[in-house]
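For this depiction, one protein chain was excluded, whereas all remaining protein chains were kept in their positions.
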Amino acid sequence: MASECEKRGNAINVLECKSVSKWYGEAAVLKNVNFDLAENEIHAIVGENGAGKSTLVKIISGLVPVDVGTIKFEGSDRTFAHIREIQNSGVALIHQEPRLFPDLSVLENVCVDYQIRDGKSKRFNWKKAEEETKELLAQLGCSFSVHSPVKALSVADQQMVDMVSALRKKLKLLIVDEPTASLTPSEVERLFATIHKLNASGVSIIFIGHRLEEVLAISNRITVLKDGEVVAVKKTSETNEDELIRLMVGRNIDTSANNLKSSSNQVSLKVSNLVSPGFVADVSFEVKKGEILGIGGLVGAGRSELLETIFGLRKRTSGEVVSPSHGSLKTVKQAIASRVALVPEDRAHNGLFLNRSITENLVITNLNLTSKGGKRNFAREKVIGQELIEKFRVKLSSASQLVRELSGGNQQKVSLAKWLKQEVEILLIDEPSRGVDVGSKAEIHQFLNASAKDGMAVVMVSSDMRELIELSHRIIVMRNGRIAGELSGSEISEEAVLRLASGLLSTGRGN
Amino acid sequence: MSSLIKAPSRFKVPSYLIGPILILVIAMIYGSLGSEYFLQPSSIIFNTGRYIEIGLLALALTFVIINGDIDLSVASTLAASAGVLAKMWAAGVPIFWCCIAAIFTGFILGLINGLIVIKLGLPSLVVTLATLALYRGITQVMLGDGVVANYPENFVGFDQRLVIGGNPGLPAPLALFIAASLIFYFILHRSNYGIKNIMSGSNPSSSKFSGIDVNSVRLTAFALSGTVCGLCAVMITSRLGSTISNVGLGLELLAITVVVLGGTDIFGGRGAISGTVVSLFAIMAVREALVIQDINGQVQDAVIGLLLILTVLVPRIRSYYIEKRNRKKRFNEAQRNA
Amino acid sequence: MNKKHKALVPVLGMSLILTGVSASFMATSATAATKYKVTYIPKNLGNPYFDAIVNGFNKAAKGLNMTVKVVAPAQAGATDQIPFIEAAIQQKVDAIAISPNDANALCPTLKRAMKAGIVVLTVNGDTTAACRHASITPVDFSVLGKYLVDQTASVIDGKGEWAFLSATSTAPDQNAWLAGAKTYIDGGGQPGLKLVATVYGDDAPEKSATEAQALLAKYPNLKAINAPTTVGIAAAAQVLSTSPLKGKVQVTGLGTPDQMRQYVKDGTVKAFSLWDPGLEGEIAANLIVSIKAKNVKPKAGLTIAYKGVGPGTWKLGKDAVIIAGPPQEFNAKNIDNFHF
Partner (left out) sequence: MAVNVNSKVSYIFKKREFGIFLFILILLAVFGAIEPRFFRSDNLSAILSSVGILMVVGAGQTLVIVTRNIDLSVGSTLGLAAMVMGMVARSKPDFPIIGLIIIAMVVGGICGVLNGLLVSYGKIPSIIATLGTLAIIRGAVFVVSNNVQIDPNDVPKGIIALSTTSPIGIPWLLIFAFLAIVLVWYVSSQTLLGKRVYAVGSNPEAAVSRGLSFNKITIMVFIFVGVLAGLGGVLYTARYATINPADVGRGLEFDVISAVVIGGTNIFGGSGTALGTALGCILIGILSNGLTVVGVSPFWKACATGFLILAAVAIDNLVRKKQEENFLLAIRNQRVVK
């Protein structure tokens, strides 16, 4: 086997997918896709939400069966191989949501799918496994205990555990599916360093990402998918961001935010000395009418929790949230009555009802408009639903379709749209473009700008540095539950945000 | 294939009703094979009374289950409410006020279930498993080994009265059930509370983020369930004309079976009143058909159990084979094109 | 074609199963040849005691041109028998014999059966007198309480503490006997005995055994446990047969010989009682024919006579109650003569 490989030399492909097609129900998600991966290559796949990227890598890693087509790995046919067989041959898939077991410890998470080879002792050597895991964790620069339950770790640490689980096996192909979506810049750096190190040691890599600058930075080759079809395969050195976007979307779109950066002096919301134990420590700020206030910081700095506390979802021990026109707000009910809306980061868990229809998702926050005396009016629900769908150009086959069937970008639009019949004055929005394709992202940005221009106050948490800097009038940076600093006007820069977020005050980057 | 899915029919039977309707039809045929009296209006009338209590419990449970909870204590709540009714009647309280007290007891006990579930953050399965024993115990404490009977003539025999006279007439329990179904249908599918109930069962976290007070929705569902148990206690007392402490023993599993057979998702977020109603009549028809064919209790239970599994399993198997066939078809098409 | 018909496969399968189930479990159903159709509804199935009554029914039915159908609910709940009564009414049977699980709850349904011209007899347990034509009890329920007390006295020589292990707190026959026993004791019967507790085993072996064990722990001077229920007596005997107290504490009560043979032989149980349950079935079958064919109206004071059945003649007591016969005591000497 090994000698055969050597004979073929460097030019051979580790992975070859030939005319792969896949349907979910009646909808084709992959049409006749050809994809190959050369040895020791970092191959990026880009495309809008719903273009079929995730489905393709799920097929490659054996998670879902292919309908038509063949897949060859290291020269042998793996088309219908079982997931375990594929994993044992050295393929690992890392999702954007770490696939971990919250009740188990780090060590158990890492070892749980370890195969004990026949002929050897049936007993699993926990001691040895612990040593190996500790070593791998140390290599990745992680300091948490291997006995800590995974549910106690931060998202970034969990991703590292996921990575270590993959590394424990003999890796030949690592697939990373939007790994950076929930990571902060320094964590992204750590991840990229790891990927490069693996690549250097002979592992081929498939990389899926929405942040094109990252894709361009890390990959050798880029495959662009659109509507389930391969539209182009480019060498990274021979392409650029604009071309990629054109290929992905099929048209030119304006990605610059066009921010006029104007806001009135009228205060829309005043937060003073807000405390939520363990998450938010003594936070005070104001946001003005027509202003977009960005909140930067690392994941786990308490940004999402701050928004949730303002919205009345989290227990607060002290502090106050006041809307000058509506008074003090403590509960969700008061917040909504004061025309505050929250669009959460995790739309699948907190924003949407995946198993219910689009109309129901849109109507649930607008019952005050659609119903009378507690009695629902289906005709009016339909009208309002349709209005919101059109306003946000949600792509769907019918308004009674389940939200689950929509792509990420369209889901995000629904998650946002459901508030907009409520004459929202203060919009709290958490990671507006997480897992959203470039086209939808641009639409959402345009919407935020237009709304601010119309007088809405927006408080936006974002880990996407470009989004944060281009959209925000003013940025406050959180660190460890506190406000580490505020930036406005010309002070705003990527470096300044990072410095505040990581606690390095003026000495520049170090560590 | 596509013609099968997109049938151009104006009125489409929801998929969750197909199973129960099939069962209903088959049971009717089977029962009428056993006895020429099976489909007689009179026999249907005399038989509805017993099932209406299960039906009402199932309607209330539909709310609780759609909401993502479960109430195993319904039969015990019913018993405790009947116990209060009996004790007050024995103490000389007018029967009307006894009934009111019974319904109120049900309401309170349901509320207690809900409060424990919400305030202590315990799973409803665990809490109502405990209150199943607790409420039955309260009934035993109240009634001991005694029997309360001698209810007034005008109270006893509600199930045999006709709301609309003649043959076939409309028996009172059936009329009550139809009314209750309509009310419950309205609440679940046409009111704000209903959609909040369904949505908080579908995703409690998103509901909180959408401004729904999930806990009060849950509490309402439990209280509603308890209140209906109280109402059923009145009905069962009227039907039997006596009260003992084991009244309604084991009804909870029957009621849950009705709800699940009617297509309500046991994990919440999906379900319909129509499903529960049709499924009640399907189970009633199966039971009656089996009884008329002289089949014993255990085998009746086994048949219902089998039907329960088949209603969930058969559509799964069917869609699996359809999916498989489609895949094969596409594969062949792709081969031809290649 | 096959597309549409494939959906029918599960339906077909379901109906096949249904018919298969029915075919194999239908009780002997009425054929046109017999004159009298009778449904007997025991408390529940699988109870050897009621099997004996069924045997009596069948024995008598042979000579009476009668078919007896036996149907029963899965559990002995108060209302579980009602569907079976309803079904019998619909089937227009000639008579319903029932061992009621509840004295009151079945009344409305039974009354409707009587209205429909069906003869209603209660066997081994009674409802209110207005809800049936006649009742056949195995023994005189009013004296069985006393009998149980005396029986307890006889196995512990008239002295010591004892306890009742009853079936359920809602069983009408059990409660009648317990009440009878209390009246007898309060009236000065068996002054050497002291009834210390009454517990309920819910007719479940586990619960009965637990309760029996708890009695042994709580009352160190306990001399006897009287369990007037077949499940209870067997569970209590089993607990004692494996306990150091075996022989020191006596178990007695009501049980079937087959079930108790073991414990009589190994010395756990000195004596226990029962009657011939089959006799109840035989009387019931004959009485049905009398009422139907000879228009006999059961009432107090009436005397009935059936040749070859038990003692042969019976006089109906108050509320048309027929007492089948005296209890039979089983002990080491005679137990091998009985098999049921």
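By letter and in written order, the chains are A, B and C; residue numbering begins at 1 in each of them.
By our rule, a contact is a pair of C-beta atoms (placed from the backbone, for glycine too) under 8 Å apart; a residue touches a chain by one contact, two chains touch by 3 or more.
Everything quoted here is computed from the prediction, not taken from an experiment.
Chemist: What are the shown chains that the left-out chain touches?
Modeler: Over the full assembly, the chain not pictured touches A, B, C.
Chemist: Out of A:Phe80, A:Tyr114 or A:Phe378, point to the residue that touches the absent chain in the complete complex.
Modeler: A:Tyr114
Chemist: Among C:Ala134, C:Ala209, C:Ile288 or C:Ile323, exactly one should touch the missing chain; which is it?
Modeler: C:Ala209
Chemist: Of the residues B:Glu53, B:Asp159 or B:Asp301, which one touches the chain left out of the display?
Modeler: Selected residue, touching the omitted chain: B:Asp301.
Chemist: Considering the entire assembly, which residues of chain B contact the chain that has been omitted?
Modeler: Per the touch rule, chain B residues meeting the hidden chain are 116, 120-123, 125-127, 129-138, 140-141, 144-145, 245, 253, 256-257, 260, 266-267, 296, 298-299, 301-306, 308-309, 312-313, 316.
Chemist: In terms of residues, what is the contact footprint of the unshown chain on chain A?
Modeler: Given the touch definition above, chain A has residues 61-63, 83-84, 86-87, 93, 95, 99-105, 108-109, 111-114, 116, 124, 126, 143-145, 147-149, 152, 154, 165, 277-279, 281, 300, 302, 480-481 touching the missing chain.
Chemist: Quickly run down the residues of chain C that touch the omitted chain.
Modeler: Interface residues of chain C facing the absent chain: 24-25, 44-48, 51, 74-75, 169, 197-200, 203-207, 209-211, 213-218, 220, 231, 234-235, 237-239, 242-245, 258-263.
Keep in mind that, in the parts below, only the chains that are shown with their structure count from here on.
Chemist: Average the CA atoms of each chain to get its centre, and name the chain whose centre is farthest from that of chain A.
Modeler: Greatest centre separation from chain A goes to chain C.
Chemist: Measuring from CA centroids, which chain ends up nearest the centre of the complete protein set?
Modeler: B
Chemist: Express in whole angstrom the distance between the two chain centres, defined as the mean CA positions of chain B and chain C.
Modeler: Result: the chain centres lie 33 Å from each other.
Chemist: Using Cα averages as centroids, what's the distance between chain A and chain B in whole Å?
Modeler: About 43 Å, centre to centre.
Chemist: Multi-chain contacts in chain A: which residues touch at least two other chains?
Modeler: none
Chemist: Mind listing the chain A positions that touch chain B in their complex?
Modeler: For chain A paired with chain B, touching residues are 19, 21, 23, 26, 67-69, 311, 313, 332-333, 335-336, 342, 344, 349-356, 360, 363-365, 367, 371, 374-376, 418.
Chemist: Which chain B residues qualify as touching chain C in the complex?
Modeler: That would be residues 1, 4, 22-23, 26, 30, 35, 37-38, 40, 43, 46-47, 50, 140, 144-145, 147, 149, 156-157, 160, 236, 239-242, 244-247, 249-250, 287-288, 290-303, 306-307, 310, 314, 317-318, 321 of chain B.
Chemist: If we count contacts the way the header does, which residues on chain B are in touch with chain A in the complex?
Modeler: Residues in contact with chain A: 2, 5, 190-196, 198-199, 202-203, 205-213, 269-270, 326-327, 330-331, 334, 338.
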